[in-house]
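A quick write-up on the structure given underneath.
One chain of protein is taken out of this complex; the other chains stay put.
Coming up: chain A.
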Amino acid sequence: MASLSTNENTPINSSSPRNILRSQHIVQCDCDTQRLPFIKRYLSFNTKSQITSCWKVQEWLKYLNFPRDAENIYHNLLRSSLDLQEFSNSVRQIELDLKRTYPDEVYFNTKEGEDSLRRVLVAYCKYDPNLGYVQGMNYIVGALLWHCTEVDAFWIFVGLMEKHELRDTYLPTFPGLSKHCQIIQLLTLEQLPNLHRHFAQFDVQCRMYATEWCFSLFGSVVPANEMVSVFDNFFQKGWIFFYKFVIYILKRLEGQLLGANDLADIIMPLKICHKSQREWKNFLLLLDNGRRSLTWEIMMNEVSEIVIDEDYIRYLHLHFDLDKAQFVSKRSN
């Protein structure tokens, strides 16, 4: 804490960081106002000056164990400098992606939004220099920042990486992605045998459609405000929720996909990317076969109702060899 060595190279203002961080980043979500009784909701005008994490995030904090001096560690990371080629590559890439994260949300086009996103991502690169920054992280951190303070966003992200097997996904050669794709294929074979056959016929590989979902935990599809329920479920169910969500989308689109007789026509509906609220609504329409009755809440309920053999999947996860990127019959010592 004592040595305030301002590093000119990093775009981080380090003079009295504590106050600056607290006041600069304003939580954007409306989770707290939504929770207020009807009348109070209309009387509260201070939603955009919220500087504490929203109540949903507060719930997660109960079972996520942050280090005792989480705030200090985060600030020290911001102030420290790292002289590594990989690190400067990461910083360069982060810089490129700042404007390309939730581009329709005004907040991420403002200086405050960009700065806080940059700070958390850069801090993570310093925290885990062997991994560095990988595209997709920007969506997860962006969605977290929508709902919580910078310090919370950073440590929740660390929690996802370390305790929820998210790190495997981003490792070089992406072993985690292989794991999830193989499981998704198994599940499609079991739950959607016709679609599985159809995919095989047109050589549609799981990687072609599920990679973005996997790298951004659906952040590239779902708007930042709604992402809170994705995290909510992910903290409770882990990757089981992820698989359910994938199967849910495939189930909803099955008719349409089976009707497509071209790799392009099959991939297109699955390659949905969230650029604007309009596209998000279009996606909901697509899932609902043109009807307008599907809402995000209904969707989340239906996802949780999907039945998959959770024990078997947990068993598979325990028997995945990261180096070989495949399932092995015995756990290696």
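Everything below uses one rule, namely that contacts are C-beta pairs under 8 Å (C-beta built on N, C-alpha and C of every residue); 3 or more make two chains touch, one makes a residue touch a chain; residues count from 1.
The criterion applied here is as follows: contacts and distances are computed from a predicted model.
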Practice prompt. Assign the chain not included in the display its UniProt protein name, restricting the answer to "B-like cyclin", "Ras-related protein Rab-21", "Proteasome subunit beta" or "INO80 complex subunit C".
Written response: "Ras-related protein Rab-21"
Worksheet, complete the sentence: From A:L177, A:L192 or A:V303, the answer for touching the chain not displayed is A:L177
Worksheet entry | Listed residues A:D83, A:D203 or A:E305, member touching the removed chain | A:D203
Worksheet item: Among A:G113, A:G136, A:P223 or A:G238, which residue is in touch with the absent chain?
Response: A:G136
Discussion item. For chain A, which positions touch the chain that isn't shown here?
Written reply: 89, 93, 96-97, 99-101, 103, 109, 132, 134-136, 138, 170, 172-174, 177-178, 181-182, 185, 203, 205-208, 211-212, 215-216, 220, 263-264, 267-268, 271, 273-275, 325-326
